[in-house]
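Shown here: the complex without one of its protein chains, the others still in place.
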Amino acid sequence: MSLLEVKNVTKAFGSLVAVRNVSLTVEPGELRAVIGPNGAGKTTFFNLISGLFAPTEGAILFAGQDITGLVPHRRVALGMARTFQITEIFPELSVAENVRIGVEVAGGYRLRAWLRRAEDKAIKERVAEILALTNLAGKADRIVGELSHGDQRAAEISMALTLKPRILLLDEPTAGMGDQETYEVTSLIRRLHREQGYTIVLIEHDMRVVFNLADLIMVLDQGTVLAQGTPQEIAANEAVQAAYLGKAA
Amino acid sequence: MKLRLDIAAIWLVLLTAPFWLPLVHGYEALGTRVLVLGLAAMSLNFLLGFTGVLSFGHAAYFGLGAYGAGLTLKLLAPSTPLAILLGMLLGTLAGAALGALIARRRGVYFAMVTIAFGQVFYFIAFRWNALTGGDDGLRGFSRQPVDLGIFTLDILNNLTLFYYFVLACFALATGIMAFLLRSPFGRTLLAIRENERRARFLGIPVEQHIWLSFVISCAFMSMAGTLYALLNNFADPKGLHYTQSGDFVIMAVLGGMRSFWGPLLGAAVFVVLQDYLSSVTTNWQSLIGLMFVVVVLFFPRGLLGFLQRKSQA
Partner (left out) sequence: MTQLILYNTFNGLIIGAFYVLMALGLSLILNLSGVINFAHGGFLAVGGYLAYTLAPHIGFWGALVVAPALTACLGIAIERTLIRRLYGRDPLYSLLLTFGLAFIFEDMTRAIWGAQGLPFTPPSFLTQPISLDFFFVTYYRLFMMAVVGIVVLGLFLFLRHTRLGVRIRAGTLDLETVSALGVNVRALRTMNFAVGIFLAGLAGVLAGGNLSLEPTMGANVLMPSFVAIIVGGVGSLPGTLFGGLLIGVASGLTTVWFPSASEAVIYVIMAVVLLVRPRGLMGEEGVMS
């Protein structure tokens, strides 16, 4: 069974059609990249999948379940984790606190007024585990708002991981980053995909990242699917080249 | 370690207040007043500073607590604990109802609605003369000595004893609030304050948690109200007015919204300032208004925030 099935979704804002008849199927363990020129509707597409708003037409299934009408926090509970183009973190708290909150919610502790010692220990261990995976262990007590862009992104991804997600949706994870930071974030994503086996869908502009990571690529242009295929196929696709050359990427 | 020292110092000051207050030209009732209003400001801050939700009509619950306590003593039974309990019940239930109605709104709209609803209660207290005494306020009751079986606490006549009674209630209330804020639940509130969207995408049902924070805040706010009525043996409709709400907010901001004890400091400064200014000039209202302006423009992080910044520099 496919993990994520997006079936012919369309999203219209009044007379503006942002996404038109787009379908996508993601199998467990895949890394799918969604690319396209600016304004192609990529983030709107993500917003539909993660539940920020409902599609005007079409359906979305997650692990076989129809989630088209579900609100975001329910989709999160089903195992859908997401990061945003502009990093969404808890700026005035430390890295460890950021991650801890995620761990506590995922563990079902969000309404608890106190923790048993064993529970507290388990939570701390899980936080350490995640921070080790994302290479932030050394910065656990730093205030996350003061960290570099790349580290903030890693912190955000750490938070997504606390949910033990079945799928990770990453919206332009390397947005606004220099070469070194891009390299670090790309390595992290590769580790999560190859070593940890996460299913990942990511929106990206940086072609090096896309060709480095993706199993399959979907190209959106003006809200519709222009092409889908392996990196080699997409690189050779003339329509895709035209779309990119015709606009500022 | 440093944190413990701060808290120890605060409690030392509070515990010995009846002794040093007269030395600084203070008086006992002033100390009690600061405690009560400080509790109110801290309760509001549970919602405002720690959950990041702006309620500007919170005095309504303070006032409901006051009237609830007064009416209990006047009409039901000469029991102080019952008065506190019923006053709290009234305020908390009203808060729960209103909170449910508006949990989906945010920002200025939320603030507007809380103000408007707060005014409803003011208006009821003002108009329902027969029950509430109208503009003159609710009189004809007084705090009753508390019978603990072995002995009686004469909080009616012994002001020092009453101060310690209030301090005990204060300790209980702030203890619970501090405890909650340090818990996983408390951390979800911080999360909501820091970044509501991220909180939602971690799976936190934001509206539900905001409602809970609102109710907890109202509970302790109304407790403060009951204590205020007991202090004055009087309940004032002005305690329900949005100007009172504004006072509580400025206390929290003045002291420091991000700090647990900030609002208490803010309350102390505000009360002392207001007392002093109103005895010195008839235009004290302008000066208080000016203080609002100055705090907002130059000390948005409050006194404690300001001091923190200086110590880090």
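The chains carry the letters A and B, assigned in the order they are written, with residues numbered from 1 in each.
Everything below uses one rule, namely that a contact is a pair of C-beta atoms (placed from the backbone, for glycine too) under 8 Å apart; a residue touches a chain by one contact, two chains touch by 3 or more.
From a predicted model like this one, the values you see are computed outputs, not experimental measurements.
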item: Touched by the hidden chain, restricted to displayed chains; value: B
item: Sole contact to the chain not displayed, among B:11, B:27 or B:123; value: B:123
item: Among B:104, B:139, B:182 or B:309, the residue in touch with the chain that has been omitted; value: B:104
item: Positions on subunit B contacted by the hidden chain, ascending; value: 48, 54, 56, 101-102, 104-109, 111-113, 115-117, 119-120, 123-124, 127, 242, 246, 249-250, 253, 282-283, 285-286, 288-293, 295-297, 300
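Criterion: only the chains that are shown with their structure count from here on.
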item: Subunit B contact footprint on subunit A (complex, rising order); value: 50, 72-73, 76-77, 81-82, 84, 88-93, 97, 100-102, 104-106, 109-115, 156, 159, 162-163
item: Touching residues (chain side subunit B, partner subunit A) in the complex; value: 179-180, 183-185, 187-188, 190-191, 194-195, 197-206, 209, 212
